[in-house]
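Removed from the display is one protein chain of the complex; every other protein chain stays in position.
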Amino acid sequence: MKDYRVYKIPTDSPEDVSGLKDLLNSKEIKPEEIVAIMNMTEGLGFARGYANLAHSVLLAEELGCTIEEVPRKIPLIMIGGCSGLVAPYSAVFVEREGKEETAKKDEKRFAFGVSVTRDFKPEEQGTSVQIEAVKDATLDAMKKARIADVKDIHCVQVKGPWLTPALIAEAEKRGEKVVTNNLDLAGGYSRGASALGAAVALGEVRSNQAKDALLEDLTVHSSFASASSGTERTNCAVIVMGNSTHSSSKYRIGHGIMKDGADAAGVIEAIKNAGLNTGLDNIESVQQKIDHVFVKSAVDGTGSCRGRRHVLTSDFLAPYSWLLGKAVIHATVTSIVGDPMMQVSGGFEHQGPLGGGLVAVITLAD
Amino acid sequence: MKDYRVYKIPTDSPEDVSGLKDLLNSKEIKPEEIVAIMNMTEGLGFARGYANLAHSVLLAEELGCTIEEVPRKIPLIMIGGCSGLVAPYSAVFVEREGKEETAKKDEKRFAFGVSVTRDFKPEEQGTSVQIEAVKDATLDAMKKARIADVKDIHCVQVKGPWLTPALIAEAEKRGEKVVTNNLDLAGGYSRGASALGAAVALGEVRSNQAKDALLEDLTVHSSFASASSGTERTNCAVIVMGNSTHSSSKYRIGHGIMKDGADAAGVIEAIKNAGLNTGLDNIESVQQKIDHVFVKSAVDGTGSCRGRRHVLTSDFLAPYSWLLGKAVIHATVTSIVGDPMMQVSGGFEHQGPLGGGLVAVITLAD
Amino acid sequence: MKDYRVYKIPTDSPEDVSGLKDLLNSKEIKPEEIVAIMNMTEGLGFARGYANLAHSVLLAEELGCTIEEVPRKIPLIMIGGCSGLVAPYSAVFVEREGKEETAKKDEKRFAFGVSVTRDFKPEEQGTSVQIEAVKDATLDAMKKARIADVKDIHCVQVKGPWLTPALIAEAEKRGEKVVTNNLDLAGGYSRGASALGAAVALGEVRSNQAKDALLEDLTVHSSFASASSGTERTNCAVIVMGNSTHSSSKYRIGHGIMKDGADAAGVIEAIKNAGLNTGLDNIESVQQKIDHVFVKSAVDGTGSCRGRRHVLTSDFLAPYSWLLGKAVIHATVTSIVGDPMMQVSGGFEHQGPLGGGLVAVITLAD
Partner (left out) sequence: MKDYRVYKIPTDSPEDVSGLKDLLNSKEIKPEEIVAIMNMTEGLGFARGYANLAHSVLLAEELGCTIEEVPRKIPLIMIGGCSGLVAPYSAVFVEREGKEETAKKDEKRFAFGVSVTRDFKPEEQGTSVQIEAVKDATLDAMKKARIADVKDIHCVQVKGPWLTPALIAEAEKRGEKVVTNNLDLAGGYSRGASALGAAVALGEVRSNQAKDALLEDLTVHSSFASASSGTERTNCAVIVMGNSTHSSSKYRIGHGIMKDGADAAGVIEAIKNAGLNTGLDNIESVQQKIDHVFVKSAVDGTGSCRGRRHVLTSDFLAPYSWLLGKAVIHATVTSIVGDPMMQVSGGFEHQGPLGGGLVAVITLAD
């Protein structure tokens, strides 16, 4: 039996690792128990790198390795863009020995598995090669989580690569062509390939269908994947979350689908799916049993909501529509779950229904 | 008996008056019945002016007056900044003769009154002079709405002036000093003075207290006022909304207070206050009885929500925190009321509780 | 003999037409002499529309026509985005009867011609149809300017259409496909087609080459065209500027090419090309003979300048790189020509060398 928990550690800035340091100092968390970190960080791209480096400096010391080795040992998934009321914090994924007796026999409890693909060549990024590799990593992570049935999977987080001018130049020097020279699009191809890879692993989409749909047909999507991309990576890190009979965790996970950014019913669905018997009217009483939430925003995937035109993607802040979309969906989720501290990721290619998003909720089972 | 109704007319762009034109052509609305227009328009300041001019061109033709005379006859209140899922549209306030028998005896129904202050000199804008004038206009608008008791008031919309470099220069030429040379602050003084004027009229704040608090103590605030400001005005237009025994309207109005941007309970409170017996679980069944919503966002008035730090006012989009705050509160309200088409106004000085906001809801009474 | 002049009229805001009104009132300009207006306006898209409507309202009264008819009679070319030190103003193109004796025999003087294409169907916008139509309009405008030799042309301003969701939907309803559903790209196709149309007319590019190059090979470009696009149009307005023996204007025009955004030599080249004998050291003495300047910015067309990487198109303000590029090239031009009041247009597809831009200068000939 293994015990699984995702700690919430508030941060004051991208480089703030003081909360994690305190938990390591107090032995609440042992460094070797950390299998992944998802950091919901304020700021943009460079803030993600900054958070990455700061965590690496701390963990190098704790693990007795070099700063460069840390991200190879522990996937550091930095989610930039704290928009609206999103609270900056670190989600620290801890796996430790659990007591056999904690969970009732045959009851499924929260578990996760982490897997990392090989490094991709620039010309492989955002292509069917990435789809295949993420498929394999998802299956590997399921195995590590000791979850055999895809029906027990509720959320797959993937952080993948993002082409840079330097990588494109390196490929061209070798006579190879990357998927696109447009850097914005390149991020989309990477996220799309990651999401489709997970979708193939989970049986949502067939392999051939995935390859054909990549950035061609966005309605082909995974209802479980939340993919992001960053120039700090050249491989994909995959975290599979679900429920397992081999877990002694105190928690359970479930998920729901929000049809649009204001769809409270999708959040209720996720909470129920995670085992809490709730309607809207007793929501406050169950809020204390909600431990952690993961949201994917595809709010900026459409130009209207409930038949009403909006200007997310056309008005003067359109370049930041992914951020405004996050603010929207986060407000709706918060209005139900109570705590504004959750992971909210944008960049919706082949994830969630256009205009809406996936919500995964970890709840206290006991 | 008078009949009151606020039409919702979707717009495709700031200058789109085709919907209003259609209703005028079909005689659904007669030009002389229009007493005010609130336009929730995409874009920023110039879009407000653009909407203003386009409406004036149309109404000049309809009313048989010059373009310049229109805003003097019909207050045109342009609310810029459609953020998140906010749907651009015009709210057209129509007052017409009502049938005596429509409303039950002694039952109070939706009514509004509109009043406009005199033009202010630049040095009067955003000062106690404006507080006093808005107080008087609010009382005058109450009288026009034939509402005697302040307890029947649920929303006061005020659009006031905003200093421009030209106005400041004009005042200085006469040896007069304006309230501030900082144009950003000037908008705040104007909104604050408007809100405090309404607060004094409604007995929320004493006159002296208002003068002392102006931009000094933001906790002194009105729970009914929603004030905005624009360089297109040099006076204040006031719309008072409430319930009156002299109204034969099919509608009722109520209001609630949202403690923060994700406070769904405040929206429920407003719906109940407007006479609909609802909890969260039957919300969908009552949504069709919700006719119109007015929201004030003070979401960007604090740096945290429910004890969690957020970065609305510190991260790289902080200059647009008022817009992001609107996206947040609008999502929460929409998740309850259903229709994303509503008025959402930012600029929260002396309005709403810091971090939250006022919600006024017009519901079908029958 | 015709006399030609482009007036500079400072504006205080997009809708400010008071300066033009004064010149009309004083009879300095007669309404029927105005053949085109280029307005360098602050704000973005809606500000352009606002300026358009305000000018139309004024000119409808002056010309005794309806507001809708004005842009059909007088091309109104609104250039949005006053960045850096760019001064907002209107350039009013006036053509009037000139005295025979004003210009020396055989000396060529400043002249312009204006031509407008037919309205395009949505599916024709940004395609070879637009290339052909702009080619024809350019040749027609040359004829109107009575300039026979393309060597006498120094600047071609084209304002073309920009697809909207409504136009795309209309085409799709008829089973037609527009050049792209991506609205950003659509603007680029329109500007590119306009520029290539002018290039074909001026003999810079062959017709077939133009069609193949459209948004495929940006190095194929016009050294004379400055194209912009706007949703307010469904046709192209073309202003051809050059020197003609049939002009009695006091002015001459010339042009130069800036290799990058800081290339002062390109500005000097333009001034010399316009007939002023200048080097950098006596620049101040000739500044008073410089009447008007038109600049196209392709500064954001590259990621480096003089071998040094810059972050115009990669940093957090990258969505506004076209605006920042304008600020850059405008500063360099202003440092030479003296007056910050000039037309500066972004959106560089098939215009100017990537990273640099075209500068056309009108100088006092006498």
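Letters A, B and C mark the chains as written, and numbering starts fresh at 1 in each.
Heads up, the rule we're going with is that a contact is a pair of C-beta atoms (placed from the backbone, for glycine too) under 8 Å apart; a residue touches a chain by one contact, two chains touch by 3 or more.
Note that this is a predicted model, so its numbers are computed, not measured.
Here one chain is not drawn; of A:162, A:251 or A:316, the residue touching it is A:316.
Within the complete assembly, C:87 is the residue of C:1, C:63 or C:87 that touches the hidden chain.
Set against the missing chain, the residues A:9, A:54, A:171 or A:220 yield one that touches it, A:54.
Residues of chain C in touch with the missing chain: 10, 12, 42-44, 82-88, 260-264, 279-281, 283, 299, 305-306, 308-312, 314-317, 320, 323-325, 327-332, 334-336, 338-341.
For chain A, the residues touching the absent chain in the complete assembly are 12-15, 42-47, 49-50, 53-54, 57, 67, 166, 316. For chain B, the residues in touch with the chain missing from this view are 44, 165, 183, 303, 314, 316, 318-319.
The rule is short, and it goes like this: only the chains that are shown with their structure count from here on.
Think of the whole protein's Cα atoms as having one middle point; the chain whose own Cα middle lies nearest to it is B.
Taking the mean of the C-alpha atoms as each chain's centre, chain B and chain C sit 42 Å apart.
Looking at chain C, one finds that residues 44, 316 touch two or more other chains.
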